[in-house]
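Moving on, here comes chain A:
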Amino acid sequence: MMLLQASQITKRFGNRIVLNGLDLNLRSGEVVTIFGPNGAGKTTLIQILSTLIKPTSGTLQIGGIDALAEALRARPSLGLVGHEPLAYLDLSPYENLKFFGRLYGLDGLEQRIADLLDEVQLIPYAHEPVKLFSRGMIQRFMIAKALIHDPMLLLFDEPFSGLDLAAKQFVLKRIDRERARGKGIVLTTHDTELGYHIGSRFHFLLDGQIERGAEKEDIGLEALAREYEDRLNRCQQR
Partner candidate 1 sequence: MTRTQLIGLLSTIFLFVAIYFIFSFAEIEMTMLEVQKIFYFHISAAITVFLAFGVTCIFSILYLIKRGDTYDTIALVSTEIGIVFGVVVFTTGPIWARFAWNTWWNWEPRLTSALILWLTYIGYLILRSALAEEKKRIYSAVLGIIGFLNVPIVYFSVELWQGGLHPGTATKMNLPATMQTAWLISWLALTLLYLFLLMFRYRAEQMKLELGTIQYRQMNES
Partner candidate 2 sequence: MYKGLWITVLIIFGIFFGLFMLSQIPVAITQDEVSTAVSDAIAETDAQVDETAVEQIVTQKALEILEARQKRRLKFLVSAYFIIWLIFGLYVLHLAKMQEQLHKRIEQLHSSLQRKE
């Protein structure tokens, strides 16, 4: 089944066209990596896919639900790890997870929170306010927050930026595990190496349009990096 179906997504801010007639599909068990330079509209795309902002035109289906008309119904089936924590930093991880878990209407919440905090290695800090955490800890907390309701679709916006090596590896492992459990994952990055490593299908987001999709079997890391470089240069010349 198609987990995510976006077609002809266009977003304008005033006269500026950020996304221009963009198509994207995702099945479960797939990790789609979207490469793009800063300002290419990656964040806007993720925000549209997560229904936080509405596209100017186009259609979006998440898990078979029309996510533009019934955003509230579609939202519980997606999890987002964005630039911002999307949580209350004055509260502790435990309080945050409990609050959001309750709003999602989860059963067996205490156990779920304990498991998640254990997985992201935040048990010792479970009752400290999040604002005291380091960047890596906040990233782990954000992953836990995005996974609390076990969504089918996961969206990662630049999950590796500002992290040290260990933290990057943690995120990679985590994404891989969710994929193995049959989740669909969309990930944006400008890091070709990490993006190649984790992805099963690759796209380039340039000039507000998705260019070309390559499966992992059809392309090697070097070829991918070269192609990205080429496309970037061509885009800059235009």
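The working rule: a residue touches a chain if its C-beta (ideal position, glycine included) is under 8 Å from a C-beta of that chain, and two chains touch if they have at least 3 such contacts; residues count from 1.
Behind the choice of candidates: all candidates are chains of the complex that A comes from, given by their letters.
None of these values were measured; they are calculated from a predicted model.
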- Task: Quickly now, which of 1 or 2 touches chain A in the complex? Give its number.
- Result: 1
- Of all residues in chain A, those that touch candidate 1 in their complex: 13-16
